[in-house]
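With one protein chain withheld, the remaining protein chains of the complex are depicted in position.
For reference, chains read A, B and C in written order, and residue numbers begin at 1 within each chain.
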Amino acid sequence: MNAPEPAGPLFASVLIANRGEIALRIARTCRELGIRTVMVYSEADRDSPALRLADRRVRIGPAAARRSYLYPPAILEAALGAGAEAVHPGYGFLSEDADFAEMCRAEGLRFIGPPPEVIAALGDKTQARELAAAAGLPVLPGSPGALSSGQAAKDVADGIGYPVIIKAAAGGGGRGMAVVDDPADFARAFAETRASAQAVFGDARVYVEKYVRGARHVEVQVLADLHGNVVSLGERDCSVQRRRQKLIEESPAPGLAPGLTAAIGEAAVSCARAAGYVGAGTFEFLVDGAGRFFFIEANCRIQVEHPVTEMVTGVDLVREQLRVAAGLPLAAGAGAAARGVSIECRVNTEDPGRGFLPTPGLIEEFVPPGGPFTRVDTHGVPGVRVSADYDSLLAKVVVWAPDRDQAISRMDRALEEFRVSGRGVCTTIGFLREVLAHPDFRRAEHDTSLADEMTSGRRRTLQGAARP
Amino acid sequence: MNAPEPAGPLFASVLIANRGEIALRIARTCRELGIRTVMVYSEADRDSPALRLADRRVRIGPAAARRSYLYPPAILEAALGAGAEAVHPGYGFLSEDADFAEMCRAEGLRFIGPPPEVIAALGDKTQARELAAAAGLPVLPGSPGALSSGQAAKDVADGIGYPVIIKAAAGGGGRGMAVVDDPADFARAFAETRASAQAVFGDARVYVEKYVRGARHVEVQVLADLHGNVVSLGERDCSVQRRRQKLIEESPAPGLAPGLTAAIGEAAVSCARAAGYVGAGTFEFLVDGAGRFFFIEANCRIQVEHPVTEMVTGVDLVREQLRVAAGLPLAAGAGAAARGVSIECRVNTEDPGRGFLPTPGLIEEFVPPGGPFTRVDTHGVPGVRVSADYDSLLAKVVVWAPDRDQAISRMDRALEEFRVSGRGVCTTIGFLREVLAHPDFRRAEHDTSLADEMTSGRRRTLQGAARP
Amino acid sequence: MDDVTGAASHALLGELCRRAVELVNAGGAGMRRVRLQSGDAVVELEWPEPAAEAAPAGAHPGPARPPAAPGRTVDPAVPAGPEDAAGAGTAHEVGAPVVGTFYRAPEPGAPPFVAVGDVVEKGQQVGIVEAMKLMNPVEADRAGRVLAVVVPDGTHVEYGQTLLTLDPGEAP
Partner (left out) sequence: MDDVTGAASHALLGELCRRAVELVNAGGAGMRRVRLQSGDAVVELEWPEPAAEAAPAGAHPGPARPPAAPGRTVDPAVPAGPEDAAGAGTAHEVGAPVVGTFYRAPEPGAPPFVAVGDVVEKGQQVGIVEAMKLMNPVEADRAGRVLAVVVPDGTHVEYGQTLLTLDPGEAP
């Protein structure tokens, strides 16, 4: 992968089509690479501290995302007006919108992500399943494609055996899914999931898959360039989720046999190759109690939890995305051996006591943790206003340590140190510390049900166990 | 170095006999290890945010350090009153005071540092020189011991050949030194250095050594336990100094042949073994333009710049200090191979335009940088007051990258992002960025004169070169 | 959640005070009272009753922030008594409905939708912002006389950027 490095910056100017901590994250690497940044913002984000890091700022619309961050004409006009050469979509919003990637291409803008065709193929979960199966990856028993008839779907479910999960083909972010344990509930769940898929994703297609209880969520970070290099940067365990949204991620996946994680990594690379993947991407797997793994989906973007991979590998993933988009090979060292353990905790402005209800408002006190082996990615500052218009992620606290026990202790120290307050604003900090203190998590014997069972009271929560 | 780990914490409670960022730094590791902390503070520090991290706080005296942080009875009474088992002295203040270490021992308190005898031997620079020479380390030509007669000293200097440096035997922190180029100036410089040594260190003894112009300052981080293990954690280059006080440190030392740095590391380990060293310590060397190295002094404490070693090795040095003090062997992995490059910049509240004059005052805006591979150790928060009673170090910005060019770019990004302001408060941020942009620094062709020549106008300063 | 303690309070208060000083400077002689509050933090300043002379030299109620929405009402360039009826005598800004290129006329060479001095009705088209080949009409969101066309024809504009100003007091 060695090649002479170019003399100038990879791009003269990149437009960042996102907001919050990821906009800041991308701007930081751009600045380090000498790339000028254009940040777009909605009315709600006009005072966002992330904008301070931009070389240029363009207001693109009102608070509502569908008229700003999700509105391709506004983003494209901003990019063209500001003379940007490329567009980095971050995560969420338009990051996995094949049409948007296509529009960028049509306007002569480099879209920092895989080609539209790859996004389209992997973005459709049924197509992704088929592609993975054809590449030799284990997939869960399920419908071969989308199902529109309730009866046909129920026949498939009956054939697979319960529990099953009904998923939106166009889904993502943990939404548009329903688990069915009892055949009698299937018809209603099917209709509801279709309706919600239509409402949320504008695409009613759903499919049915075997549901694995007690599974671990393990994903592999892949980098691929235009020169045929495809490497795995190791896996992340993202099993601590509330209602299928990740709260804690770590690398490497704890408690899995080294042979198993190696096999999952190789499967991800095969799948990326088969899909013609380019850039940074994530391939997600379920690992069941018997140590079997199954491909579930691919994410064609930088992930929220990418820092844990950066901390163990030393690779700046956004830098690699930019290199690949500029046509360069992956940097030497990308794919090198990982060191130690990294954990990320998502500090959201939500009330864990009320079903993780968002609690937007003015952040008055904001003192993030610091010190050894502690990284905080945040757009928060004292006086920042958390808007109800967007998601509630306020900060990502990421730590590194030589082993998992030390990493957990370090994370608990960092979270304890984190001071966030504002009238009416709650955060997930206390809950995260309870998870860190939970014996199942400490022993790495948890699965994707841990957080939900802790909040629902089905599992002991050990109130205050993390506090000395 | 493998041994079963103890079940409980290393100590039940440790008193931190320091202030500011290093008190916070030590408290963080203690907390991660389940050790309760007692922090002492002077009247001037009663509002210090560092105190928030302590389990217990004891006010020990007025602002004047000699009646608080430098006053052993107050520290010892606080430790005994609070039931602490050990005392961590940090850097500066009493950290290299053999008498204080001895008093701790007499009171049954574990002093976290080498034994008093080792501190005494290495703390006297003439004794340290002799010890190093006896251990086979190259030392600069100089007087065999302290000199009290001006004529005898001049005879030594004339014998060595000019330039020579006159140094206080009890000196440290870059004070109590004078360079003499012209024999005619010797007598006056000798008398002045003795007077200043008496005033600052209470010890008028001085010695004379050959002065090396155009040298690099390279120091080796050593860890030693009570079980005979002595390891080097690699070197740090600290050649960017203003008036012999470090401003920028990095690891590894750039531009030195690998064989040379390995030889310096081995020399440091030999010297540590010969001295019976225990704990974390630093052995300092000058490296001349011909690639020869000379031992100059040892530091029996954790150093301000220890984070750069932590970033490249992954070893928490404060944790190792605590382990060694508790009688445990060094952790497995201490001494493992380093990865990449780390740089630290010291953000001081000083005015580089007025000879780095301290500018104490109220910090109104304080937004430290964050993001990938960026660590900030600071006791700063918005609203903190920087006191004129102590040194002006406000924050240490530390970055890591796979190579030096990337590390410099990252540091420049981080410093640019750092927002500090307050009426009358200046910082070194702008000057640090000018050093980073200086071609001599970029090419690693600088030496210890760079910063002074930039401020004195003898070297081109490239105003604004760091700004895009 | 934790109490708001030292640091944040200091910062907030410092900010309020800085703002207060700006306002005092902006307000000039004759100002009688300034009050800022943010959460628990309050700053109030008061001066005695004016000695019945020296009318307020244009007591600005605080420098306006940039527009939050395409349409807004601000102090006019033309002087007007602040005691006038609400709305009258203040310029109303018409902002861009989308980021794109502003055109004053329906097509090149055609006469502009409006000129300075024209009186427009609410909802009347006064320009176009083209975004990705889509022609988005710019409509007056209230009636008034066109005071100025702020942005030249063919300029790339942000969302909400002021395109022209109206004097609503001159509405028919």
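Remarks
As a working rule, a contact is a pair of C-beta atoms (placed from the backbone, for glycine too) under 8 Å apart; a residue touches a chain by one contact, two chains touch by 3 or more.
Because the structure is predicted, anything quoted here is derived from the model rather than measured.
Looking at the complete complex, one finds that the omitted chain is in touch with B, C. Set against the missing chain, the residues B:Gly81, B:Pro183 or B:Gly214 yield one that touches it, B:Gly81. Of the listed residues B:Pro62, B:Pro360 or B:Gly430, the one in contact with the hidden chain in the full complex is B:Pro62.
Summary of contacts with the chain left out: across B:Arg19, B:Arg36, B:Arg52 or B:Arg375, the touching residue is B:Arg52.
Listed for chain B, the residues touching the missing chain in the whole complex are 43-44, 46-47, 51-52, 56-63, 68, 72-74, 76-78, 81-82, 103, 362, 383. The missing chain lies against chain C, touching residues 3-6, 9-10, 12-14, 17, 20-21, 24-25, 40-48.
Methods note: only the chains that are shown with their structure count from here on.
Chain centres here are Cα averages; for chain A and chain C they lie 40 Å apart.
Computed centre separation for the pair chain B/chain C is 55 angstrom, with centres defined by C-alpha atoms. Shared contact sites, meaning residues of chain A that touch two or more other chains, fall at 367, 382. Residues of chain C found to touch two or more other chains are 7-8, 11.
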